[in-house]
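Before I ask anything, let me first share the structure, which is written out below as structure tokens.
One protein chain omitted, others in place.
Presenting chain A:
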């Protein structure tokens, strides 16, 4: 990550002591431990305790091994941008970055100008190898970013509002004038998803194989793309919106509405999980941090807000418009408005975002979409005159995992992975606000009713408390013993009152039950002799 620091005096290279190394490892181990261990002291069951001790030890060992592997075995290091002297990182131009970096990386800086086919939107596969672009006027294309080759581009002669890749580069969905369509890599139309209606924005949930869409009438659809089953179809009831984003951490879909409300949805409930008022005025963009704890919203009220999703609180409010927002893998936030892109970064580690880089396009370009390319230090910008890519050092994750997302995947590996990801397909019920709840046991809420004796003891204790409260000395004449006694009695009665009330209630309930059962018990032939109620 780009960290600004003053490099006035050349510091000597000091070999890191063992203490430093172990400290560094400790930080990493903490990351791999995924939270605190279970509290074993509170356990009564010795057998379980023994088993858990062994388990915790194993977790510790594997976390340590992973931390060591990270420290010593990772092939590449992350990018960075450091200012020297009076330089500021946000004043550094793309041209000067291009001069400094190697040829391979400088190739990632380009503008594609296609003025006729209107504002472009884009999407990447999870490995960042392939990009799908969609022009408003019907231009669809898939591009291999490794060798900058167009795999397929074609014209659908219809408005295209959004494109999104499905689980791999072989399939992508495009939201067109009336319906969304699914195409394969060769541009063959595979499906027309008529149930979705005219969709404004598409999102794909990779672990669940769900295609989520929001249409013109503010209806949210979830469709399972493996079986074609419609999993959910909900009216948001908050009007038309084109602001939709999936929280990658838990699969919850966030929608930004024109009333300044952000709602979060899961496919198994017809009501939103969360409804929060974020801005005074329509929401223009929404983005989630990859770790799921941070949300950025931009509104027409000229504010960009960062929210803590664990407490649902504003962390930071920044001034400025944003038509589009995106978080990078390393947590940089890109905002795009007009023809200007600004990158914000969190360098203090306290989730306090400050400006990191900026880039202005040629005058008159209207930015429609910014998107960081995964596993690369590249930001792609879709705008009214085509699309562009710029270099943002420190935005991407430097080390990929071949089993998670591999930019150098062969077709055989892709096939293998498709099968594996289908086997691991998550059911839609696993989408929830706190996904760590999965696999845990819910504690039983049911508390046993206090017994009669317990209640009696409680009441007596309350009465004793009431008696023991010292009475204040009053003015002369109001301090008579009789008044004191009366006050005490009142206090005792007050203390007793809730207990007695509860008792009364229960008695009433039980008598009611008896009454109802008594009525049922009466045989039909005798029912007409039963006393009628006085209502008639």
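Here, contacts are C-beta pairs under 8 Å (C-beta built on N, C-alpha and C of every residue); 3 or more make two chains touch, one makes a residue touch a chain; residues count from 1.
In this text, contacts and distances are computed from a predicted model.
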Name the absent chain as its UniProt record does, using one of the following: "RING-type E3 ubiquitin transferase", "Signal peptidase subunit 3", "NADH-ubiquinone oxidoreductase" or "DDB1- and CUL4-associated factor 13". "DDB1- and CUL4-associated factor 13"
In the full complex, which of A:50, A:427 or A:450 touches the chain missing from this view? A:427
From A:188, A:352, A:413 or A:479, the answer for touching the chain not displayed is A:413
Taking the entire complex into account, which one of A:25, A:43 or A:66 touches the absent chain? A:66
On chain A, where is the contact patch with the chain that was removed from view? 31-32, 34, 66, 69-70, 73-84, 87, 92, 96-97, 100-102, 104-105, 108, 146, 206-207, 248-251, 290-291, 329, 375-377, 391, 393, 396-408, 410, 413, 423-427, 430, 435-436, 438-439, 441
